[in-house]
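One protein chain omitted, others in place.
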Amino acid sequence: MIHDKPLKHPRIHEESPTSAWRQTLNRIIFGAETKAGKAFDVVLIIMILLSIVTVMLDSVEAIRNQYRQLFYLSEWFFTLLFTLEYILRLLSVRRPLLYAQSFFGFVDLLSILPTYLGLLIPGVEYMLTLRILRLLRIFRVLKLSEYMREANVLLIALNNSFRKIAVFLYTVLTLVVVFGALMYIVEGSEAGFTSIPKSVYWTIVTITTVGYGDISPQTALGQLLASTIMIMGYGIIAVPTGIYSAELMKSHKQSRIDNRPCPDCGATGHDFDAVYCKYCGHRLNPRDE
Amino acid sequence: MIHDKPLKHPRIHEESPTSAWRQTLNRIIFGAETKAGKAFDVVLIIMILLSIVTVMLDSVEAIRNQYRQLFYLSEWFFTLLFTLEYILRLLSVRRPLLYAQSFFGFVDLLSILPTYLGLLIPGVEYMLTLRILRLLRIFRVLKLSEYMREANVLLIALNNSFRKIAVFLYTVLTLVVVFGALMYIVEGSEAGFTSIPKSVYWTIVTITTVGYGDISPQTALGQLLASTIMIMGYGIIAVPTGIYSAELMKSHKQSRIDNRPCPDCGATGHDFDAVYCKYCGHRLNPRDE
Amino acid sequence: MIHDKPLKHPRIHEESPTSAWRQTLNRIIFGAETKAGKAFDVVLIIMILLSIVTVMLDSVEAIRNQYRQLFYLSEWFFTLLFTLEYILRLLSVRRPLLYAQSFFGFVDLLSILPTYLGLLIPGVEYMLTLRILRLLRIFRVLKLSEYMREANVLLIALNNSFRKIAVFLYTVLTLVVVFGALMYIVEGSEAGFTSIPKSVYWTIVTITTVGYGDISPQTALGQLLASTIMIMGYGIIAVPTGIYSAELMKSHKQSRIDNRPCPDCGATGHDFDAVYCKYCGHRLNPRDE
Partner (left out) sequence: MIHDKPLKHPRIHEESPTSAWRQTLNRIIFGAETKAGKAFDVVLIIMILLSIVTVMLDSVEAIRNQYRQLFYLSEWFFTLLFTLEYILRLLSVRRPLLYAQSFFGFVDLLSILPTYLGLLIPGVEYMLTLRILRLLRIFRVLKLSEYMREANVLLIALNNSFRKIAVFLYTVLTLVVVFGALMYIVEGSEAGFTSIPKSVYWTIVTITTVGYGDISPQTALGQLLASTIMIMGYGIIAVPTGIYSAELMKSHKQSRIDNRPCPDCGATGHDFDAVYCKYCGHRLNPRDE
């Protein structure tokens, strides 16, 4: 589910015998430790956000008609800029193919390709929407920051509870199909439950407490069944929340446990700031962090 | 609520004096340890899912009209296949009646019966929807897998918090009836609150935060009352979630208990920081983590 | 908020010098320990539920028109029955006035009064809906049962977190008023935001994720603001849930802590089943439960 490998960007190890300019370029483009690296990241984030805003506004008809020329120019500006960035990224790593095949390498390519393809093949306007995936590129910068440690805690807890959530999801999907089929029988086509897939769609809308109201049960029996589904949905939200809360608490606790044994009595479970064993009073070894 | 007994499938114990072919068949059909057993499970899951998709698509009028012949044939294919499977299951167990009466035995029968009955009694189209219950059969395969341990944790926590959730549900139902009656008095028929049952239905739609919007209060007093119900519903979702989270954490903790047996009395379940056995006072071996 | 006193029913202590029949009657009507007391409770619950169903069906016009006579008769049957019960309750306690003034005494009276008043004053049909409050009487029976211990845990946790939830609610109400006023300015009357109270109502519908859809923002700015409110509402549901979960866990833990100090080393925090001190190995005093 959560793949760790493609997230590792192919940074060059300090000791490798590469040319100096490549090393410097790599630090600026992939790193965030140097001043230039940070500046690069900030400019990149701003450019990405601006290009996203452009893509979004471009889809509003009234605005597109008025600023068609501006959108066209800015789109090519962003595309050329990101193309230059892509080439620099390829140049700055020792194994460009590895980068190109990584998750972020693929996203980088995907953020420039649609504009070029739009030039070659006319009438693929909808493909241009793919440019919105540029948004994913911000996660790369985020990855370098101090926020990543927090994100990692969340991801680890998600990973640990993955199986429990899979069981939960399968149960919900079964409930949704069975109750959808029931509603199809009970309500029938007049109320909008024209087929089982549509009934299942309605059941999902209801059990997740979204409730659009475009389809709603008309018969007394249908409303009784709908009430059951709603209360069920209202209640079983407790399951994923409980799973995730318990998992997060566990990881909180695990990260806080000191594993130094007391040299005298062997007791563990001391606090991080403990100097003496709390059971026998013997001095503890200092923590080797 | 959660019945454990019918879930146990009637596996034959290795030491029982049955014919060899029955034992082999049993291992393939009911088990998942052997290679053939795993293959059987995978094929079965695929067949079940395909038949479910067929049933669902068959209910869409546009598709049914076009592929009527195909659906008819595939339906008989799946029914005959599952009938064969049912017979093999009956043959492979020592006490077929016990299997037939078990929960999954009943579901297996239910997944083939509707098609046969449709042959005998014309015009029972709606009964065919029962075939959707085939979906439940996948739980049998799931039961054998490593996912079951996770599901068990969830079920145990549900079971332990069952009474608390029952109290909660009764309270919610009382609230829903009392507020439903109040809305019936306040709003009356013009706004769609034509009867107490309908008002109660609306209150359920509102308190679970589903909110279809087919009925909605019109008077100021009704909207004030509705606001109260919404905020109440928004808040009391905390109750089942809290119950379940606390229960899950408890079972997490129980599974984290030290497994050092006392060298003197053999008791387990000591705390991580225990030095002496809490039952007989004998010194415990240090933990070898 | 949660008043404990009126819930105590005025049971007569065994040693008090009352007539024997009153004592027996009291045990049957108020208690659930004897066989007759349990039977009384079961019959009472069934009668209450039947009368509730009658009241609800009576409000459905189509059904009322058809079974008007039946509803009329059954209503008087239930009223006379509950009146008899009320008189018996008054007779069976030593201080009838104390019972009549208690919470359940008031509910008991309220469940028979509307029918009598309907006889005296014609045209008070809506008051008849008050009979739905009979539902509250089931809590009295529930109070005696083993489910009460669970309900108490939930109530104690609610009580303990009462202040935190009050702070949370006040913050939500402030948000709702301020954002409601903002939406009133931004959207104006055309979109249905005709006044601040109505805007506040809409904000409550949105922040609690109910979302009827009878009123919805039309302008871009309004939709942006609405998005903010939705995400806020989606997020702050975490607050009451977190409060309640933490409180429930605490009460779980407190009810599990043994406070026996070790006679030798004075250590506390032993498990309930501990016989020896886990820190020094000395025998603990037996628990005086």
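A, B and C label the chains in the order they appear, each numbered from 1.
Following the convention adopted for this analysis, a contact is a pair of C-beta atoms (placed from the backbone, for glycine too) under 8 Å apart; a residue touches a chain by one contact, two chains touch by 3 or more.
Just so you know, these numbers come straight off a predicted model, no measurement behind them.
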Which of A:Leu97, A:Leu119, A:Ala151 or A:Leu221 contacts the chain that the document leaves out: A:Ala151
Which of A:Ala32, A:Ile132 or A:Ala191 contacts the chain that the document leaves out: A:Ile132
Sole contact to the chain not displayed, among A:Leu113, A:Leu142, A:Val178 or A:Ala191: A:Leu142
Residue, one of C:Met47, C:Leu110 or C:Ala181, that touches the chain absent here: C:Ala181
Selected residue (touches chain absent from view) among C:Ser74, C:Thr115 or C:Ser245: C:Ser245
On subunit C, residues whose C-beta touches the chain left out of the figure: 163-164, 166-168, 170, 174, 177-178, 181, 184-185, 194-198, 200, 206, 209-213, 216, 220, 223-224, 226-227, 230-231, 233-235, 237-239, 241-243, 245-246, 249-250, 259, 261, 265-269, 279
Touching residues on subunit B - with respect to the absent chain: 209-213, 241, 245, 273
Sites on subunit A contacted by the missing partner chain, in the whole complex: 52, 55-57, 59-61, 126, 129, 132-133, 135-136, 138-139, 142, 146-147, 150-151, 153-154, 157, 165, 169, 172, 197-198, 201, 204-205, 207-214, 233, 237, 240-241, 243-245, 247-249, 252, 270-271, 273-283
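Operating definition for what follows: only the chains that are shown with their structure count from here on.
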Classification of the subunit A:subunit B interface as same or different, half of numbers criterion: different
Rounded Å distance between subunit A and subunit B, as computed from the means of their C-alpha atoms: 29
Interchain centroid distance [CA atoms averaged], subunit A/subunit C, Å: 41
Residue numbers of subunit A (touch at least two other chains): 209-213, 241, 245, 279
